[in-house]
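A single protein chain has been removed from this complex, and every other one stays in its place.
Chain nomenclature is as follows: A and B, assigned in order of appearance, with residue numbering initiated at 1 for each chain independently.
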Amino acid sequence: MKALAARRHHRNAPVVVTLLALLTTGGLYAALAPSTAHAAEPTANDIAAGGKLFQANCSTCHGPAAGGTASGPSLVGVGAAAVDFQVSTGRMPMAASGPQVIAKPPTFDAKQTAELAAYVASLGAGPAVPTAEQVDPSKGDQATGMALFRTNCAMCHNAVGAGGALSQGKFAPPLANATPTVIYEAMLTGPQSMPVFNNDNITPQEKRDVIAYLVAQRSNATSVNDLGAFGPVSEGLWAWVLGIGTLIGCAVWIGAKSS
Amino acid sequence: MTTTDSAFPGPVDYLDQRTGLGSAIKTFARKIFPDHWSFLLGEIALYSFVVLLISGVFLAMFFVPSMNETVYHGAWASMQGVTMSEAFKSTLDLSFEVRGGLLMRQIHHWAALIFMAAIVTHMMRVFFTGAFRKPREVNWVVGFVLMILGLAAGFSGYSLPDDVLSGNGLRIADGVTLSLPIIGSYMSYFIFGGQFPGTQLIPRLFTVHVLLVPGLILALVGLHLFFVVLHKHTQYPGSGRTDKNVVGFPLFPIYVAKAGGFFFIVFGVIALMAALFTINPVWDYGPFDPSPVSAGAQPDWYMLFLEGALRLTPGQLEVVIAGFTIPLNVIIPAMIVPGLLFTALAAYPFIEAYATGDKREHHVLDRPRNAPVRTASGVALLTTFLVLILAGSNDIIATQFQLSINDITSVFRVLLFVGPAVAFWITKRACLALQRKDRELVLHGHETGSIVRFASGEYIEVHKPLNEHERWLRVGYEAHRPIAIAPAEDSRGVRRKGYRRDRLRQRVSQFFYEDRVEPVTPTELAAAQSHGAHDAIAQAPDALPQVESQPVGGGQHLVTPNAQVTPDERNL
Partner (left out) sequence: MSAHDSSTHDGSKDVVVHTSDTLPERFSNPGHPEHHLRRSDQDPRANKRAELQVVVLFLISVIGTIGFLVAYFTVTPAGTPSSIRNSNLLLGLGLFFGLMGIGLAAVHWAKSLMNDHEKSEERHELRSPEPVRAQAVEVIQEGVADSAIGRRGILKGAMVSALALFPLSIAVPLIGNIGGNWNVSTLKHTMWKKGTRLTIDPTGRPVKASDLTIGSVFHIIPDGLDKTADPMEEKAKAIVLLIRLDPRDLKIAPDREGWSYDGIIAYSKICTHVGCPVALYEQQTHHLLCPCHQSTFDVADGAKVVFGPAKRPLPQLPITVDSEGYLVAQSDFHEPVGPSFWERLK
């Protein structure tokens, strides 16, 4: 238990540092990003409602003014995209500590999430939630997306987004159920271990290409069962269990005396 | 003009006069082979090799072994406009545009995985039953070389599509080659025709994969089967089976039907897997490029032990001596460890013969329990490979079981040494225990579950003696004893030449045969039967004063001890 507790402390420090870094990112983004058309500007009411939700559910860790505490980073300047990613995937509010914060059924509905995002965005400029058009897979090119995914993402998330291992129990999650918006926000904000892929690295158009590839990939299996797309390890397991297993079963039948 | 009253019809007569076909038919058509499911494991390997040849010829019609660059404009949407090698493009085309091409490709790859798995299970059968003993040591070595060639065939074929996954495998192969002292960089140039990746490798691997290795495999398979015919097949111990005979069914018609039918079953199972399960979807990995890599970067299962060895070895082992770099962190796991394991495997028949000092031919197999040290050694070797294979899958294990990859690696580092030792000890004790159980059964017979009461009020359970077939299976083996050697000094006290060599051999022999359980002798059985009161009753049930039939342990009636059970379980 002691070791676990020590680790927990150890892990929080980088979180703080990173979110500080994100803050800087947000600032830079605000300065450099081309102004994107927002789908619906949040109203003052939204911000007020979000503030209430924040006080009730988030302030224990992130501080009453979202300035951060020892157990949670400052959220000033992380932007609406980061809030939408964390809350809509159920990662926040965090339930239990472990090697990394894991996704779960979300605590808040879409409206509450938008209000929270509006509140945090009002505290300091940061990346906004992408518009439906920005994440529309039909507007992206999956071949370009695949090339980008291969170079920038496949090493952690696996070639088709089936997920993969990181160090010390952390992992890159599978992407099969991630919505286009969430994929976009993850690239933009770099949650947890994931690096940031800002718009100078992967442009908004390229991000949409990546989304197009990942969405197309979900129906791209060339056989009935793709064995989880984990590669040669699962193939080898199936060759032994099913292939050799069945054949030995047949051999026993052939070798047995007929009654 | 030949005689007209020949037994042969026209065409057979024609052939016989030119080939002597008649003698061959007379010799081989009714040749006897023993029947047992485990004798079919080698056939799985042989048949999956035939499936590999059939599907491989199909694929070779459409595959272009070239690393020249081209741009894809075919059917697969996520590859549109992507620059790739001709090899990769032709792999996509033969999968998506040749009808049945994807099926053939998946059949080829599944057959390759099953081919190697069948070779390993076949080797396990031969090892654990002692089928490698004289006169079959040479054929064991032939089989061992076939396994190595299977690895070469698999690795060279896996790399042909020129995709990211196999390309990184080649990159690892290059890294391992570079680690060789003195000649490493030259060997790398030798393989790749210059720097990695070059433009020569795919054509070279293609030649290796479709000509060189299959040619060698075919030739050695021929030799392997020739030896099987020459030696006649081994048989499991049992009544009527000796080292001087072979008991079973004739080649024609029983094995023509059984073995011929089994070919279709093997092909059928592989076809079913190819119909249902994706294997090596290279279009998911993309064309080779030195920069990308994907999570789950592993070779096919039969190379995983190497991958695991590389993952487990800590980096501190790399040393620099006099300015020359010696990457022992690569040399040890990639060359020394597999070298030792494979040498031990290939040399085992000779090591055991050395320890046994037995020069006779053996055609009746051992039950694995009757050779405890051999069985334990085999299990220890398998455990070593299993740990390495699991270590090679550590990232998949980490994500599937939500463990830390660092912890898994540390555990496997320990298990690699502890696992085989523990497996050896447990297996050896289990073998000895099973032998004791056999003795017990022979001496005291089956428990019948029937309780009888004597006039005196004493209750006993009736034990039914084994019939002669059941007994023979358990007493027919020979427990080797450690070899005896001449003393170190002769009668005049002069130290004997060659004593040290003999003593070493005796030590090895003691390791093998110090602990052993001897089979029951007729004398022991007679003694046990005259001692045990209940066995005496069992021999003469009519003399029982009262019989109270109580269903205990599933038994319903007092079984007449003389009733013979069917001998069909003799090979269990």
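The working rule: a contact is a pair of C-beta atoms (placed from the backbone, for glycine too) under 8 Å apart; a residue touches a chain by one contact, two chains touch by 3 or more.
In this text the structure is predicted, and so the values were computed from the model without any measurement.
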Which residue of B:L149, B:L180 or B:I483 touches the chain not shown here: B:L180
Residue, one of B:T91, B:Q106 or B:T129, that touches the chain absent here: B:Q106
Identified contact with the non-displayed chain, of B:G42, B:P327, B:P420 or B:P465: B:P327
Contacts of chain A with the absent chain, listed as residue ranges: 11, 14-15, 17-18, 20-22, 24-25, 28-29, 32, 147, 151-152, 155-156, 164, 166-167, 170, 172, 190, 192-198, 200-201, 219-224, 253-254, 257-259
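Going forward, only the chains that are shown with their structure count from here on.
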Footprint of chain A on chain B - complex, ascending: 35-41, 44, 77-82, 95, 102, 106, 109-110, 113-114, 117-118, 121, 164-165, 258, 261-262, 265-266, 269-270, 273, 275-281, 283-286, 289, 291-302, 304, 392-396, 398-399, 402-407, 568
Residues of chain A that touch chain B when the two form their complex: 99, 142-143, 145-147, 150-151, 154-160, 162-169, 171-172, 213, 216-217, 220-227, 229-240, 242-244, 246-248, 250-257
